[in-house]
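Take a look at subunit A:
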Amino acid sequence: MSAVLQTAKLCKSFGALTVAANIDFALEPGARHALIGPNGAGKTTFVNLLTGRLEPTSGSVMLGGEDVSALSSAERVKRGLGRTFQINTLFGNMSVLDNVALGVAERRGGAAKWWKPASAYKEVRDEALELLASLGIADDAALRVLDLPYGKQRLVEIAIALGLRPKVLLLDEPAAGVPKDESERILDALGNLPKDIAILIIEHDMELVFRFAQRITVLVQGEVLCEGTPHEIEHDPRVREVYLGEAHV
Partner candidate 1 sequence: MEAFLSSLVSVAFHGVAFGMILYVISVGLSITMGLMGFTNLAHGVFAMAGGYVLVSALARFQMPFPLALLLSFVLVAAVSVVLERLLYSRLYGAAELEQVLFTIGLIFMSVAVARLIYGTLQQPVLLPDYLKGQFSLLGRDFPAYRVFLIGFSAAMIGALWFGIERTIWGAMVRAAVDNRAMAQSIGINTKRLFTITFAIGSGLAGLGGALGADIVAIQPTYPFEQLVYFLIVVSVGGLGSLRGPFVAALLIGITDTACKYWVPEFGAFFIYVATIGLLLWRPAGLFGRRA
Partner candidate 2 sequence: MKHPVGYNANPRIRWTEWLPWVLAVIVFFALPDYLSMGARVLTYILFALSLDLILGYAGIITLGHAAFFGMGAYVTGIISVKLGVTDPFLQLLASALAAGLLGLLTGAVIMRMHGLTQLMLTLAVAAVCLEIANKATHLTGGADGLAGVVVAPVLGMFKFDLYGKTAYWWCLGLLFVCWWLVRRMIYSPFGASLNGIRENRVRMEAIGAPVTARLVIVYTVSAVMAGLAGALLTQTNQVVGLNVLGFEPSGELMVMLILGGVGRLYGAFVGPIVFLVAQDYLAKQFPEYWFFGIGLLLVAVVLFARGGILGICDGLIAKVRGRS
């Protein structure tokens, strides 16, 4: 199986400060992969390197076998790389439907049409509604996003990313900031994600990680400490020492 997302010796330094050192990483199609590590390990930096928000100092990022290290975020999106943000990055004053529809329209290629009204493009609307339904928030389509409870906003965040029909989806702490009574909804949504998408999830919530992931990579101070199945990671003494010792499993 060839990896759908791969990095080779990926490095990033800001002057004397190295935030990513020689990261070799591979994501298989349909994967359910988690990236964990203590605070400041460089997880979000790694995601930014993958998506193109940061340029690597050296090393490469390959998407679907193609070297995308020099491409912008928008171009990587067009090639099937989607992401959600750790802090909700939504179109706050727009409706839930519009939030998702914008992404769908970009993907379908009609987003720059200026003559006919947007509401005439029924295919865009219908697809957006379908996505919302798959996450259980279709009833909130007309509501203003900022009026929703935080947990549902997180779902809108995921819906937007799904609207791009990505081959790879990077979820940056999807449960972050979600109150305990709403996190079940997030977990369900994650479980229902399309099987053909390769998913990399960055999380601190160990319950979510162990419930969701088939493989786990542990990142410490910008370097890969180890990688393996949840069982292997759970029992790896180095991991216990560095990280799992702080959490409660």
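Here, a contact is a pair of C-beta atoms (placed from the backbone, for glycine too) under 8 Å apart; a residue touches a chain by one contact, two chains touch by 3 or more; residues count from 1.
Inclusion criterion for the candidates: all candidates are chains of the complex that A comes from, given by their letters.
Bear in mind the structure is a predicted one, so any value in this text is a computation, not a measurement.
**Student:** Sort out for me which candidate, 1 or 2, comes into contact with subunit A in this complex.
**Tutor:** In this complex, the candidate that touches subunit A is number 2.
**Student:** In the complex formed with candidate 2, which residues of subunit A make contact?
**Tutor:** Residues 51, 73-75, 77-78, 83, 85, 89-95, 97-98, 101-103, 105-107, 110-121, 124-125, 128, 141-142, 160, 163-164 of subunit A touch candidate 2 in their complex.
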